[in-house]
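If you scroll down you'll find the structure; I have some questions about it.
With one protein chain withheld, the remaining protein chains of the complex are depicted in position.
Right after this comes chain A.
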Amino acid sequence: MSILVLADLHEGQLAGATAHVVAAAQAIGGDIDVLVAGEGVQAAADAAAKLEGVRTVRVADNAVYAHQLAEPLGALLVELAGDYTHVLASASTTGKNVLPRLAALKDVSQLSDVIGVESADTFQRSIYAGNAIATVKSDDTLKVLTVRTTAFDAVSDTGSATVETVDVVVENTQSRFVKEELAQSDRPELGGAKVVISGGRGMGNGDNFKLLNGIADKLGAAVGASRAAVDAGFVPNDMQVGQTGKIVAPDLYIAVGISGAIQHLAGMKDSKVIVAINKDDEAPIFQVADYGLVGDLFEILPELESKL
């Protein structure tokens, strides 16, 4: 078996998610190659070469792959996929954007957001907002999978893969990058953070999210939000934790002013320890929380910050 992993990039650098996808590839077994596609990605390729268990890093460095637009990246993957039995990417917005294209162009199904590997053709994935786990078997000749990174521990960076250049250049006349507005933050990235503190509708407004920042700084935590908080315009969408936002599984998840709707739980219920702070002691979040504190978050948060 041979597996191609599409590397995740963030602002041209290798994203942490890739090390988790390589771990999923190791669970399948076989030779593992990593494809780094973008523009000016030599540093990312070098970083990918250090991932434990990788045989070869294949680098497609060309302006046409900048911003990893779906059309050229899908065409590139189709060119390369013939050498492999499996193609994997993280279930990031890039992986979700591109892999179904590859699958359709190769006339195979795609398995999304895989959380377990039973064998080379049998996998687990969550359905219905994480309220059921499906075990599925694929008889397709090529298996195309996106991987939930929180379900696999990252491989170490002690490897030394060879790096080779991929000369495939495809034309793209259909789509064009216009602009990007990336949220700037010094905090850890939400998907990979050990501690996450999230606010919901109970925060009242966007300014009050500052109450979470002080605690996040002390704990080295990322700050997340429920859909209600995003919809109300308190914080930007990329902070949303849930079925349709980010899936997180930190050591500690602190939910503040979040009732705990099915769609939010889908994004955080695999956290090791869950703390809920809410004034409504009937809120469903208390049914999944290891430690619940009933009370007014505007009193509790400053006290918590001062005592940490």
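Just so it is clear, a residue touches a chain if its C-beta (ideal position, glycine included) is under 8 Å from a C-beta of that chain, and two chains touch if they have at least 3 such contacts; residues count from 1.
Following the convention adopted for this analysis, contacts and distances are computed from a predicted model.
Student: Any idea which of "Light-independent protochlorophyllide reductase subunit B", "Electron transfer flavoprotein subunit beta", "1,2-phenylacetyl-CoA epoxidase subunit B" or "Multicomponent Na+:H+ antiporter subunit B" UniProt assigns to the chain that's been left out?
Tutor: Answer from the record: the omitted chain is "Electron transfer flavoprotein subunit beta".
Student: Give the residue, chosen from A:S2, A:Q42, A:N131 or A:N205, that touches the chain omitted from the document.
Tutor: A:N131
Student: Thinking of the whole complex, not just what is shown, which of A:D83, A:D157, A:D251 or A:D280 touches the missing chain?
Tutor: A:D251
Student: Looking beyond the chains shown, say which of A:G74, A:G202, A:G224 or A:G257 touches the absent one.
Tutor: Residue touching the chain left out of view: A:G74.
Student: On chain A, what residues meet the omitted chain?
Tutor: Missing-chain contacts on chain A: residues 10-11, 67, 69-71, 74, 92-94, 96-105, 107-113, 122, 126-140, 173-183, 191, 195, 219, 227, 230-231, 236-238, 243-244, 246, 251-252, 262-263, 269, 272-275, 281, 286-294, 300, 303-304, 307-308.
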